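All protein chains but one are shown at their positions in the complex.
And now, chain A:
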Amino acid sequence: MSTTFVGMPAFPDAARAATGNAQLRHNLRKATHTIRDKRAAVVDELDDWARLRAAGAAIKDRVLRHLDVYLERLEASVTAAGGTVHWAADAAEANRIVTDLVRATGHDEVVKVKSMATQEIGLNEALGEAGITAYETDLAELIVQLGDDTPSHILVPAIHRNRSEIREIFRTRMAEWGVPAPEGLTDDPRALAEAARVHLREKFLSTKVAISGANFAVADTGTLVVLESEGNGRMCLTLPDTLISVVGIEKVVPTWSDLEVFLQLLPRSSTGERMNPYTSTWTGVTPGDGPREFHLVLLDNGRSATLADTVGRQALRCIRCSACLNICPVYERAGGHAYGSVYPGPIGAILTPQLRGVTSELDASLPYASSLCGACYEVCPVAIDIPEVLVHLRERVVEGKGHRAEKAAMAAAGWVFGDDRRLALAQRAAGAARGLVPRHLPGPGAAWTDTRDIPDIPPESFRDWWRKRHTKEGEQ
(Lines give C-alpha, C1' and ligand atoms only; values in the text may rest on other atoms or scores of the structure.)
Protein backbone atom coordinates (compact mmCIF):
# COMPACT_ATOMS: atom_id res chain seq x y z
CA MET A 1 0.00 0.00 0.00
CA SER A 2 1.29 3.42 -0.75
CA THR A 3 1.79 5.64 2.23
CA THR A 4 -0.29 8.75 2.79
CA PHE A 5 0.47 12.40 3.28
CA VAL A 6 -0.93 12.46 6.83
CA GLY A 7 1.40 14.11 9.34
CA MET A 8 3.45 15.98 6.76
CA PRO A 9 5.39 19.04 8.00
CA ALA A 10 4.59 22.54 6.71
CA PHE A 11 5.85 23.41 3.23
CA PRO A 12 9.00 25.34 4.30
CA ASP A 13 10.30 22.43 6.39
CA ALA A 14 9.54 19.80 3.75
CA ALA A 15 10.99 22.01 1.02
CA ARG A 16 14.21 22.56 2.99
CA ALA A 17 14.75 18.81 3.20
CA ALA A 18 13.91 18.31 -0.48
CA THR A 19 16.17 21.04 -1.81
CA GLY A 20 19.08 19.42 0.05
CA ASN A 21 18.61 16.23 -2.00
CA ALA A 22 20.88 16.67 -5.03
CA GLN A 23 19.61 13.55 -6.84
CA LEU A 24 16.00 14.72 -6.50
CA ARG A 25 16.83 18.19 -7.77
CA HIS A 26 18.69 16.72 -10.73
CA ASN A 27 15.79 14.39 -11.63
CA LEU A 28 13.24 17.19 -11.33
CA ARG A 29 15.21 19.74 -13.27
CA LYS A 30 15.78 17.36 -16.16
CA ALA A 31 12.16 16.23 -16.26
CA THR A 32 10.46 19.62 -15.90
CA HIS A 33 12.70 21.27 -18.49
CA THR A 34 12.17 18.48 -21.03
CA ILE A 35 8.42 18.60 -20.73
CA ARG A 36 8.08 22.38 -20.69
CA ASP A 37 10.08 22.62 -23.94
CA LYS A 38 7.90 19.97 -25.59
CA ARG A 39 4.77 21.81 -24.49
CA ALA A 40 5.99 25.14 -25.82
CA ALA A 41 6.73 23.62 -29.24
CA VAL A 42 3.29 22.07 -29.76
CA VAL A 43 1.41 25.05 -28.31
CA ASP A 44 3.24 27.35 -30.72
CA GLU A 45 1.91 25.24 -33.61
CA LEU A 46 -1.64 26.46 -33.00
CA ASP A 47 -2.12 30.11 -33.89
CA ASP A 48 -5.51 30.13 -32.10
CA TRP A 49 -4.16 28.89 -28.75
CA ALA A 50 -5.25 32.05 -26.90
CA ARG A 51 -8.79 31.64 -28.25
CA LEU A 52 -8.90 27.94 -27.37
CA ARG A 53 -7.75 28.86 -23.88
CA ALA A 54 -10.45 31.52 -23.54
CA ALA A 55 -13.09 29.06 -24.73
CA GLY A 56 -11.85 26.38 -22.33
CA ALA A 57 -12.04 28.78 -19.40
CA ALA A 58 -15.51 29.99 -20.42
CA ILE A 59 -16.95 26.50 -20.86
CA LYS A 60 -15.69 25.52 -17.40
CA ASP A 61 -17.08 28.74 -15.93
CA ARG A 62 -20.46 28.05 -17.49
CA VAL A 63 -20.49 24.61 -15.88
CA LEU A 64 -19.39 25.92 -12.50
CA ARG A 65 -22.00 28.70 -12.43
CA HIS A 66 -24.75 26.14 -13.09
CA LEU A 67 -23.17 23.04 -11.65
CA ASP A 68 -26.40 21.74 -10.10
CA VAL A 69 -28.16 21.80 -13.48
CA TYR A 70 -25.29 20.02 -15.25
CA LEU A 71 -24.90 17.38 -12.54
CA GLU A 72 -28.57 16.46 -12.76
CA ARG A 73 -28.32 16.39 -16.56
CA LEU A 74 -25.27 14.10 -16.37
CA GLU A 75 -27.03 11.81 -13.91
CA ALA A 76 -30.04 11.49 -16.22
CA SER A 77 -27.91 10.72 -19.32
CA VAL A 78 -25.70 8.15 -17.59
CA THR A 79 -28.75 6.45 -16.13
CA ALA A 80 -30.51 6.41 -19.52
CA ALA A 81 -27.42 4.73 -21.04
CA GLY A 82 -27.51 1.90 -18.51
CA GLY A 83 -25.11 3.22 -15.87
CA THR A 84 -25.79 3.73 -12.16
CA VAL A 85 -24.98 7.06 -10.51
CA HIS A 86 -23.92 7.41 -6.85
CA TRP A 87 -23.29 10.63 -4.92
CA ALA A 88 -20.55 10.95 -2.31
CA ALA A 89 -20.44 14.01 -0.04
CA ASP A 90 -16.95 13.21 1.23
CA ALA A 91 -14.02 10.81 0.97
CA ALA A 92 -15.36 8.38 3.57
CA GLU A 93 -18.67 8.05 1.77
CA ALA A 94 -17.02 7.55 -1.62
CA ASN A 95 -14.76 4.85 -0.20
CA ARG A 96 -17.74 3.14 1.40
CA ILE A 97 -19.71 3.19 -1.86
CA VAL A 98 -16.83 1.77 -3.89
CA THR A 99 -16.01 -0.88 -1.27
CA ASP A 100 -19.64 -2.03 -1.20
CA LEU A 101 -19.79 -2.15 -5.00
CA VAL A 102 -16.63 -4.27 -5.20
CA ARG A 103 -17.88 -6.58 -2.44
CA ALA A 104 -21.16 -7.05 -4.30
CA THR A 105 -19.22 -8.50 -7.25
CA GLY A 106 -17.73 -11.18 -4.98
CA HIS A 107 -14.18 -10.33 -6.06
CA ASP A 108 -11.30 -9.13 -3.85
CA GLU A 109 -8.95 -7.72 -6.50
CA VAL A 110 -9.37 -4.65 -8.68
CA VAL A 111 -7.24 -3.07 -11.40
CA LYS A 112 -6.97 0.71 -11.36
CA VAL A 113 -6.40 3.38 -13.96
CA LYS A 114 -4.42 6.35 -12.67
CA SER A 115 -6.91 8.69 -11.01
CA MET A 116 -6.30 11.81 -8.96
CA ALA A 117 -9.73 11.59 -7.32
CA THR A 118 -9.12 8.11 -5.90
CA GLN A 119 -5.69 9.21 -4.66
CA GLU A 120 -7.30 12.20 -2.99
CA ILE A 121 -9.78 10.04 -1.06
CA GLY A 122 -7.25 7.34 -0.17
CA LEU A 123 -9.30 4.65 -1.89
CA ASN A 124 -6.52 2.02 -2.06
CA GLU A 125 -6.02 2.18 1.70
CA ALA A 126 -9.78 1.94 2.33
CA LEU A 127 -10.08 -1.06 0.00
CA GLY A 128 -7.05 -2.63 1.68
CA GLU A 129 -8.76 -2.38 5.07
CA ALA A 130 -11.73 -4.18 3.56
CA GLY A 131 -9.47 -6.98 2.29
CA ILE A 132 -9.57 -5.84 -1.33
CA THR A 133 -6.26 -5.47 -3.22
CA ALA A 134 -6.06 -2.59 -5.70
CA TYR A 135 -3.42 -2.89 -8.43
CA GLU A 136 -2.22 0.39 -9.89
CA THR A 137 -1.59 -0.12 -13.60
CA ASP A 138 -0.14 3.17 -14.82
CA LEU A 139 3.64 2.68 -14.98
CA ALA A 140 4.44 5.63 -12.73
CA GLU A 141 1.68 4.70 -10.27
CA LEU A 142 3.05 1.16 -10.24
CA ILE A 143 6.50 2.52 -9.37
CA VAL A 144 4.95 4.57 -6.56
CA GLN A 145 2.89 1.63 -5.26
CA LEU A 146 5.74 -0.90 -5.37
CA GLY A 147 8.09 1.63 -3.77
CA ASP A 148 5.65 2.27 -0.90
CA ASP A 149 5.93 5.89 -1.92
CA THR A 150 3.64 8.87 -2.56
CA PRO A 151 3.11 10.58 -5.94
CA SER A 152 5.04 13.80 -6.55
CA HIS A 153 3.56 15.00 -9.85
CA ILE A 154 0.04 14.98 -11.29
CA LEU A 155 0.97 13.48 -14.63
CA VAL A 156 4.21 11.64 -13.87
CA PRO A 157 3.79 10.56 -10.24
CA ALA A 158 7.26 8.99 -10.10
CA ILE A 159 9.04 11.99 -11.63
CA HIS A 160 11.30 12.08 -8.56
CA ARG A 161 12.72 8.63 -9.37
CA ASN A 162 15.46 7.97 -11.89
CA ARG A 163 15.91 4.81 -13.91
CA SER A 164 18.30 3.05 -11.55
CA GLU A 165 16.02 3.69 -8.58
CA ILE A 166 13.11 2.27 -10.59
CA ARG A 167 15.10 -0.82 -11.53
CA GLU A 168 15.87 -1.39 -7.85
CA ILE A 169 12.18 -1.06 -6.90
CA PHE A 170 11.13 -3.52 -9.62
CA ARG A 171 13.87 -5.99 -8.72
CA THR A 172 13.10 -6.05 -5.02
CA ARG A 173 9.31 -5.55 -4.91
CA MET A 174 7.56 -6.94 -8.00
CA ALA A 175 7.55 -10.52 -6.74
CA GLU A 176 5.47 -9.57 -3.67
CA TRP A 177 2.71 -8.22 -5.93
CA GLY A 178 2.70 -10.80 -8.72
CA VAL A 179 4.99 -11.67 -11.63
CA PRO A 180 8.58 -10.89 -10.53
CA ALA A 181 11.05 -8.76 -12.48
CA PRO A 182 13.09 -10.74 -15.01
CA GLU A 183 16.60 -11.90 -14.14
CA GLY A 184 19.27 -9.39 -15.13
CA LEU A 185 16.84 -6.46 -15.49
CA THR A 186 18.73 -3.40 -16.74
CA ASP A 187 17.85 0.26 -16.16
CA ASP A 188 17.07 0.85 -19.84
CA PRO A 189 13.58 2.47 -19.94
CA ARG A 190 12.60 -0.08 -22.63
CA ALA A 191 13.50 -2.99 -20.39
CA LEU A 192 11.69 -1.41 -17.43
CA ALA A 193 8.54 -0.82 -19.52
CA GLU A 194 8.69 -4.43 -20.73
CA ALA A 195 8.98 -5.66 -17.13
CA ALA A 196 5.86 -3.66 -16.26
CA ARG A 197 4.02 -5.08 -19.27
CA VAL A 198 4.77 -8.65 -18.25
CA HIS A 199 4.02 -7.94 -14.58
CA LEU A 200 0.56 -6.51 -15.30
CA ARG A 201 -0.53 -8.59 -18.30
CA GLU A 202 -2.04 -11.46 -16.36
CA LYS A 203 -3.85 -9.02 -14.03
CA PHE A 204 -5.46 -7.23 -16.97
CA LEU A 205 -6.58 -10.46 -18.59
CA SER A 206 -8.09 -11.97 -15.44
CA THR A 207 -9.33 -9.21 -13.11
CA LYS A 208 -13.10 -8.73 -13.18
CA VAL A 209 -13.44 -5.30 -11.57
CA ALA A 210 -11.80 -2.01 -12.60
CA ILE A 211 -11.73 1.42 -10.98
CA SER A 212 -11.04 4.60 -12.92
CA GLY A 213 -11.43 8.33 -12.76
CA ALA A 214 -12.31 10.46 -15.77
CA ASN A 215 -10.91 13.54 -17.44
CA PHE A 216 -14.32 14.72 -18.60
CA ALA A 217 -17.96 13.75 -18.18
CA VAL A 218 -20.34 15.05 -20.85
CA ALA A 219 -23.65 16.15 -19.34
CA ASP A 220 -25.73 15.98 -22.53
CA THR A 221 -24.78 12.46 -23.55
CA GLY A 222 -23.54 10.84 -20.32
CA THR A 223 -20.19 10.10 -21.98
CA LEU A 224 -17.04 9.63 -19.88
CA VAL A 225 -13.60 10.39 -21.30
CA VAL A 226 -10.19 9.05 -20.23
CA LEU A 227 -6.93 10.20 -21.82
CA GLU A 228 -3.86 8.00 -21.40
CA SER A 229 -0.72 6.75 -23.08
CA GLU A 230 0.13 3.20 -22.15
CA GLY A 231 -3.03 1.24 -22.87
CA ASN A 232 -3.50 0.32 -19.22
CA GLY A 233 -6.55 2.57 -19.27
CA ARG A 234 -8.04 0.75 -22.25
CA MET A 235 -7.36 -2.57 -20.53
CA CYS A 236 -9.21 -1.48 -17.38
CA LEU A 237 -12.07 0.19 -19.25
CA THR A 238 -12.63 -2.69 -21.68
CA LEU A 239 -11.83 -6.13 -20.26
CA PRO A 240 -13.42 -6.32 -16.76
CA ASP A 241 -17.12 -7.07 -16.18
CA THR A 242 -17.64 -4.20 -13.75
CA LEU A 243 -16.32 -0.65 -14.07
CA ILE A 244 -16.51 1.91 -11.26
CA SER A 245 -15.51 5.49 -12.06
CA VAL A 246 -14.91 8.01 -9.28
CA VAL A 247 -15.26 11.50 -10.70
CA GLY A 248 -15.10 14.94 -9.05
CA ILE A 249 -18.26 16.98 -9.59
CA GLU A 250 -16.25 19.68 -11.38
CA LYS A 251 -15.33 17.34 -14.26
CA VAL A 252 -18.59 17.94 -16.13
CA VAL A 253 -18.60 19.59 -19.54
CA PRO A 254 -21.92 20.60 -21.13
CA THR A 255 -21.90 18.99 -24.58
CA TRP A 256 -20.14 16.47 -26.79
CA SER A 257 -18.87 19.21 -29.10
CA ASP A 258 -17.26 21.04 -26.16
CA LEU A 259 -14.66 18.27 -26.22
CA GLU A 260 -13.25 19.86 -29.40
CA VAL A 261 -11.70 22.48 -27.12
CA PHE A 262 -10.40 20.25 -24.34
CA LEU A 263 -9.03 17.50 -26.60
CA GLN A 264 -6.80 20.18 -28.11
CA LEU A 265 -5.87 21.94 -24.86
CA LEU A 266 -5.13 18.96 -22.61
CA PRO A 267 -2.62 16.76 -24.50
CA ARG A 268 -0.54 19.71 -25.67
CA SER A 269 -0.46 21.18 -22.15
CA SER A 270 0.23 17.97 -20.26
CA THR A 271 2.54 15.64 -22.16
CA GLY A 272 3.49 18.15 -24.82
CA GLU A 273 2.04 15.92 -27.53
CA ARG A 274 -0.35 16.82 -30.34
CA MET A 275 -2.47 13.99 -29.03
CA ASN A 276 -1.93 11.38 -26.37
CA PRO A 277 -1.67 7.78 -27.68
CA TYR A 278 -5.08 6.63 -26.41
CA THR A 279 -8.35 8.31 -25.53
CA SER A 280 -11.35 6.18 -24.56
CA THR A 281 -14.92 7.42 -24.41
CA TRP A 282 -17.87 5.38 -23.23
CA THR A 283 -21.52 6.02 -22.51
CA GLY A 284 -23.16 3.69 -20.00
CA VAL A 285 -22.80 0.08 -21.13
CA THR A 286 -22.67 -1.42 -24.63
CA PRO A 287 -23.89 -5.03 -24.95
CA GLY A 288 -21.12 -7.30 -26.21
CA ASP A 289 -18.43 -4.64 -25.88
CA GLY A 290 -16.79 -3.84 -22.57
CA PRO A 291 -18.10 -3.97 -18.98
CA ARG A 292 -21.63 -5.20 -18.33
CA GLU A 293 -22.01 -2.99 -15.28
CA PHE A 294 -21.00 0.66 -14.96
CA HIS A 295 -21.11 2.79 -11.80
CA LEU A 296 -20.36 6.49 -11.66
CA VAL A 297 -19.51 7.89 -8.22
CA LEU A 298 -19.83 11.70 -8.16
CA LEU A 299 -17.47 13.11 -5.54
CA ASP A 300 -17.88 16.41 -3.67
CA ASN A 301 -15.22 16.20 -0.89
CA GLY A 302 -14.66 19.96 -0.50
CA ARG A 303 -15.51 20.98 -4.06
CA SER A 304 -18.80 22.66 -3.19
CA ALA A 305 -17.01 24.62 -0.45
CA THR A 306 -14.43 25.71 -3.03
CA LEU A 307 -17.24 26.72 -5.35
CA ALA A 308 -18.64 29.05 -2.68
CA ASP A 309 -15.53 31.27 -2.83
CA THR A 310 -16.06 33.52 -5.85
CA VAL A 311 -12.30 34.17 -6.21
CA GLY A 312 -11.10 30.66 -5.41
CA ARG A 313 -13.81 28.99 -7.53
CA GLN A 314 -11.68 29.22 -10.68
CA ALA A 315 -9.40 26.49 -9.29
CA LEU A 316 -12.22 24.06 -10.17
CA ARG A 317 -11.64 24.75 -13.87
CA CYS A 318 -8.43 22.71 -13.58
CA ILE A 319 -8.13 19.87 -16.10
CA ARG A 320 -5.08 18.36 -14.30
CA CYS A 321 -2.60 18.90 -17.12
CA SER A 322 0.32 19.79 -14.78
CA ALA A 323 1.78 22.50 -17.03
CA CYS A 324 1.89 24.78 -13.95
CA LEU A 325 4.06 22.26 -12.09
CA ASN A 326 6.51 21.93 -14.95
CA ILE A 327 7.02 25.69 -15.29
CA CYS A 328 7.16 26.55 -11.57
CA PRO A 329 10.55 27.55 -10.12
CA VAL A 330 9.40 26.53 -6.65
CA TYR A 331 8.16 23.08 -7.74
CA GLU A 332 11.34 22.51 -9.73
CA ARG A 333 13.42 22.93 -6.59
CA ALA A 334 11.16 21.62 -3.84
CA GLY A 335 9.53 18.71 -5.69
CA GLY A 336 6.00 17.43 -5.26
CA HIS A 337 6.19 15.77 -1.85
CA ALA A 338 6.79 19.06 -0.04
CA TYR A 339 3.22 20.12 -0.88
CA GLY A 340 1.87 17.28 1.28
CA SER A 341 -1.03 16.49 -1.03
CA VAL A 342 -1.83 14.54 -4.17
CA TYR A 343 -2.14 17.94 -5.84
CA PRO A 344 1.36 19.48 -5.78
CA GLY A 345 2.77 22.57 -7.45
CA PRO A 346 0.96 25.86 -8.02
CA ILE A 347 -2.45 24.27 -8.62
CA GLY A 348 -2.00 22.23 -5.44
CA ALA A 349 -1.11 25.37 -3.51
CA ILE A 350 -4.56 26.78 -4.33
CA LEU A 351 -6.59 23.58 -4.54
CA THR A 352 -5.47 21.74 -1.42
CA PRO A 353 -6.13 24.59 1.06
CA GLN A 354 -9.57 25.06 -0.49
CA LEU A 355 -10.52 21.38 -0.52
CA ARG A 356 -9.16 20.74 2.99
CA GLY A 357 -9.36 24.22 4.57
CA VAL A 358 -6.45 26.19 6.03
CA THR A 359 -6.68 24.86 9.56
CA SER A 360 -3.55 22.69 9.58
CA GLU A 361 -0.07 24.20 9.60
CA LEU A 362 0.75 22.49 6.30
CA ASP A 363 -2.35 23.69 4.46
CA ALA A 364 -1.94 27.23 5.85
CA SER A 365 1.62 27.29 4.52
CA LEU A 366 0.70 26.27 0.95
CA PRO A 367 -0.53 29.67 -0.31
CA TYR A 368 2.98 30.94 0.54
CA ALA A 369 4.73 28.24 -1.53
CA SER A 370 5.13 30.64 -4.44
CA SER A 371 7.14 33.65 -5.53
CA LEU A 372 4.03 34.96 -7.39
CA CYS A 373 6.04 35.09 -10.62
CA GLY A 374 2.91 34.28 -12.63
CA ALA A 375 4.41 31.69 -15.00
CA CYS A 376 1.72 29.20 -13.89
CA TYR A 377 -1.05 31.54 -15.04
CA GLU A 378 0.66 32.03 -18.41
CA VAL A 379 0.76 28.31 -19.20
CA CYS A 380 -2.60 27.34 -17.70
CA PRO A 381 -4.81 26.07 -20.56
CA VAL A 382 -7.97 27.21 -18.76
CA ALA A 383 -6.49 30.53 -17.60
CA ILE A 384 -6.68 29.98 -13.84
CA ASP A 385 -5.17 33.10 -12.29
CA ILE A 386 -3.19 31.14 -9.70
CA PRO A 387 -1.32 34.19 -8.27
CA GLU A 388 -4.64 35.96 -7.68
CA VAL A 389 -6.00 32.97 -5.77
CA LEU A 390 -2.74 32.57 -3.82
CA VAL A 391 -2.91 36.16 -2.59
CA HIS A 392 -6.60 35.73 -1.79
CA LEU A 393 -5.87 32.60 0.25
CA ARG A 394 -3.00 34.34 2.08
CA GLU A 395 -5.58 36.86 3.27
CA ARG A 396 -7.73 34.01 4.49
CA VAL A 397 -4.78 32.48 6.36
CA VAL A 398 -3.89 35.82 8.00
CA GLU A 399 -7.51 36.38 9.02
CA GLY A 400 -7.54 32.96 10.62
CA LYS A 401 -5.19 31.71 13.31
CA GLY A 402 -1.52 31.30 12.57
CA HIS A 403 1.06 33.82 11.42
CA ARG A 404 0.55 35.72 14.71
CA ALA A 405 3.97 37.39 14.49
CA GLU A 406 3.17 38.76 11.04
CA LYS A 407 -0.17 40.05 12.27
CA ALA A 408 1.43 41.73 15.30
CA ALA A 409 4.18 43.24 13.14
CA MET A 410 1.68 44.62 10.65
CA ALA A 411 -0.47 46.09 13.44
CA ALA A 412 2.61 47.78 14.93
CA ALA A 413 3.67 49.05 11.52
CA GLY A 414 0.19 50.46 10.99
CA TRP A 415 0.43 52.30 14.29
CA VAL A 416 3.86 53.77 13.44
CA PHE A 417 3.07 54.71 9.86
CA GLY A 418 -0.25 56.21 10.90
CA ASP A 419 1.38 59.18 12.63
CA ASP A 420 4.08 61.45 11.23
CA ARG A 421 5.88 62.03 14.54
CA ARG A 422 5.85 58.38 15.53
CA LEU A 423 7.42 57.47 12.19
CA ALA A 424 10.17 60.11 12.54
CA LEU A 425 10.99 58.91 16.02
CA ALA A 426 11.08 55.27 14.97
CA GLN A 427 13.34 56.03 12.02
CA ARG A 428 15.81 58.03 14.09
CA ALA A 429 15.88 55.29 16.71
CA ALA A 430 16.58 52.71 14.02
CA GLY A 431 19.34 54.86 12.52
CA ALA A 432 21.01 55.31 15.91
CA ALA A 433 20.84 51.57 16.67
CA ARG A 434 22.08 50.37 13.28
CA GLY A 435 25.37 49.04 14.58
CA LEU A 436 23.51 46.76 16.98
CA VAL A 437 21.30 45.00 14.41
CA PRO A 438 22.27 41.32 14.10
CA ARG A 439 22.62 39.42 10.80
CA HIS A 440 19.89 37.01 11.89
CA LEU A 441 16.71 37.79 13.73
CA PRO A 442 15.68 35.77 16.76
CA GLY A 443 12.17 34.44 17.44
CA PRO A 444 9.49 34.56 14.78
CA GLY A 445 11.73 36.50 12.37
CA ALA A 446 14.33 33.72 12.30
CA ALA A 447 12.79 31.87 9.33
CA TRP A 448 12.83 35.03 7.26
CA THR A 449 16.52 35.73 7.90
CA ASP A 450 17.51 32.09 7.31
CA THR A 451 17.43 32.76 3.61
CA ARG A 452 18.05 36.53 3.49
CA ASP A 453 20.33 39.15 5.02
CA ILE A 454 18.66 41.93 6.93
CA PRO A 455 18.93 45.04 4.78
CA ASP A 456 21.36 47.64 6.07
CA ILE A 457 19.67 50.47 7.90
CA PRO A 458 20.86 53.82 6.52
CA PRO A 459 22.34 56.36 9.02
CA GLU A 460 19.71 58.88 8.03
CA SER A 461 16.12 58.39 6.84
CA PHE A 462 14.94 59.63 3.46
CA ARG A 463 12.60 62.03 5.23
CA ASP A 464 15.43 63.55 7.27
CA TRP A 465 17.65 63.80 4.21
CA TRP A 466 14.90 65.51 2.22
CA ARG A 467 14.15 67.99 4.99
CA LYS A 468 17.83 69.00 5.29
CA ARG A 469 18.23 69.33 1.53
CA HIS A 470 15.04 71.35 1.27
CA THR A 471 16.16 73.65 4.05
CA LYS A 472 19.56 74.18 2.37
CA GLU A 473 17.93 75.00 -0.95
CA GLY A 474 15.62 77.41 0.84
CA GLU A 475 18.65 79.22 2.31
CA GLN A 476 20.24 79.78 -1.08
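Quick note on the criterion: a residue touches a chain if its C-beta (ideal position, glycine included) is under 8 Å from a C-beta of that chain, and two chains touch if they have at least 3 such contacts; residues count from 1.
Methods note: contacts and distances are computed from a predicted model.
Within the choices "LUD domain-containing protein", "Peptidase M48 domain-containing protein", "Anti-sigma F factor antagonist" or "FAD-dependent oxidoreductase", the name that UniProt assigns to the complex's undisplayed chain is "LUD domain-containing protein". Touch with the chain omitted from the figure is made, among A:Ala158, A:Ala315, A:Ala364 or A:Val397, by A:Ala158.
Interface note: of A:Ile132, A:Ala181 or A:Leu259, the residue touching the hidden chain in the full complex is A:Leu259. Residue A:Leu192 is the one among A:Leu24, A:Val98 or A:Leu192 that touches the chain not shown.
Contact with the chain that does not appear here is found for just one residue of A:Leu52, A:Val102 or A:Ala315, A:Leu52. Summarising the interface, chain A meets the missing chain with residues 27, 30-31, 34-35, 45-48, 51-52, 54-55, 58-59, 61-62, 65-72, 81, 86-89, 93, 97, 137-140, 143, 156, 158-159, 162-163, 166, 189-190, 192-193, 196-197, 200-201, 204-205, 218, 221, 223, 229-232, 234-235, 238-239, 249, 254, 256-257, 259-261, 263-264, 267, 271, 273-283, 286, 288-290, 298, 300, 304-305, 307-308, 310.
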